[in-house]
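One chain of protein is taken out of this complex; the other chains stay put.
Chain IDs A, B and C follow the sequence of writing; residue 1 opens each chain.
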Amino acid sequence: MKPYIHKVKYYECDRMGITHHSNYIRFMEEARVDLLDQLGYGFEKMEADGIVSPVTEVNCTYRKTTTFQDEIVIDVHLAKVSTLKFDFEYVGRKDGAVVFIGRSTHCLMENGRPVVLKDRYPNLFNID
Amino acid sequence: MKPYIHKVKYYECDRMGITHHSNYIRFMEEARVDLLDQLGYGFEKMEADGIVSPVTEVNCTYRKTTTFQDEIVIDVHLAKVSTLKFDFEYVGRKDGAVVFIGRSTHCLMENGRPVVLKDRYPNLFNID
Amino acid sequence: MKPYIHKVKYYECDRMGITHHSNYIRFMEEARVDLLDQLGYGFEKMEADGIVSPVTEVNCTYRKTTTFQDEIVIDVHLAKVSTLKFDFEYVGRKDGAVVFIGRSTHCLMENGRPVVLKDRYPNLFNID
Partner (left out) sequence: MKPYIHKVKYYECDRMGITHHSNYIRFMEEARVDLLDQLGYGFEKMEADGIVSPVTEVNCTYRKTTTFQDEIVIDVHLAKVSTLKFDFEYVGRKDGAVVFIGRSTHCLMENGRPVVLKDRYPNLFNID
């Protein structure tokens, strides 16, 4: 899989002159959208299937600051799958140095009910 | 009508240390949502009626900068009504001095078709 | 301390019709800014002292969705203090039900060097 690259926008930086910490949560979303596109199972297909994928938990550790025009190279992978939930892990780097490490937990919902992941999408979720 | 007050958030300020100009467009939305609530015709009621209200044009003139923790007092009023479109005008002040003047144009759509404003909502739109 | 109340804005909601998960990280910032104001040690005073307070880690668990116009009542408290870092914990509720639980870790920097918390601000950080 190719990493996702986010180039930091002017409006994403704050009074300290650095990328506001909340934006990394958005970059993580961009990176997993891109991963799912590369896997051929994008959000659009999911939504067309009537499936929504809420985030149930998110975590981000900030190692180095970034700022306007920086290119953050983000690697994302599926880190854990349980019956109803799965985790993505993210590592963002600038010029090779780690700037953030993230993790997000998701479930899939269909008609208001949780989807049993390995039954419904064996190709995606049987990662062991 | 009571004016709407927006207190500027840390994450709304940019590298120059001032409220990013794009955020005023959002403050204008907050102010008209509040006005419609005061008029007893909020977005929720509109959405429940199956009506959406897209913005067709927006304009903002910036007079003075604002920053973190500033309270912007926003007066908004219905400035113009035509058959299918209406305009809100906004004046934002800080400590009495004008910081921005805005204008937004809207239409109402029902089942994908434009609503004839004065026929459908005579109480709201007969402002002459 | 009074809890902080964030009323969800239209532009904070996403295609699923719910408050986008990244925004809760911003609500957490709003709540700690408000807490520091109540404690008489606001961001402005900190910045005037030449001190910046970067976020080193953030975590948020989402329990229930919220949407446009919902009022989220956020309680925040200082949860942990070590030599150079401190944690805030947040509980956000809507109509009494928990909607999110958050945690953020911070340090203080002065002239590019970390501040020893209990030495510099004994009144704020001696919470044991």
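Couple of notes before you dig in:
Here is the rule we use: a contact is a pair of C-beta atoms (placed from the backbone, for glycine too) under 8 Å apart; a residue touches a chain by one contact, two chains touch by 3 or more.
Every value quoted in this text rests on a predicted model; they were computed, and no experiment measured them.
Of the listed residues C:22, C:66 or C:105, the one in contact with the hidden chain in the full complex is C:22. Across B:7, B:21 or B:77, the single residue that touches the chain missing here is B:21. The chain omitted from view is touched by exactly one of C:11, C:41 or C:121, namely C:11.
Residue positions on chain C in contact with the hidden chain: 10-11, 13-15, 17, 20, 22, 67-68, in rising order. Along chain A, the points of touch with the absent chain fall at residues 9-11, 26, 29-30, 33, 42-44, 68-69. The missing chain lies against chain B, touching residues 15-16, 18, 21-23, 25-26, 29, 47, 52, 54-62, 65.
One rule holds for everything that comes next: only the chains that are shown with their structure count from here on.
Note: the chain lying farthest from chain A is B, by mean C-alpha position.
With centres computed from Cα atoms alone, the innermost chain of the structure is C.
The centroid of the Cα atoms in chain A and the matching centroid in chain C are 23 Å apart.
Here the spacing of chain A and chain B, counted between their Cα centres, is 33 Å. Counting only residues that touch two or more partner chains, chain A has 15, 22.
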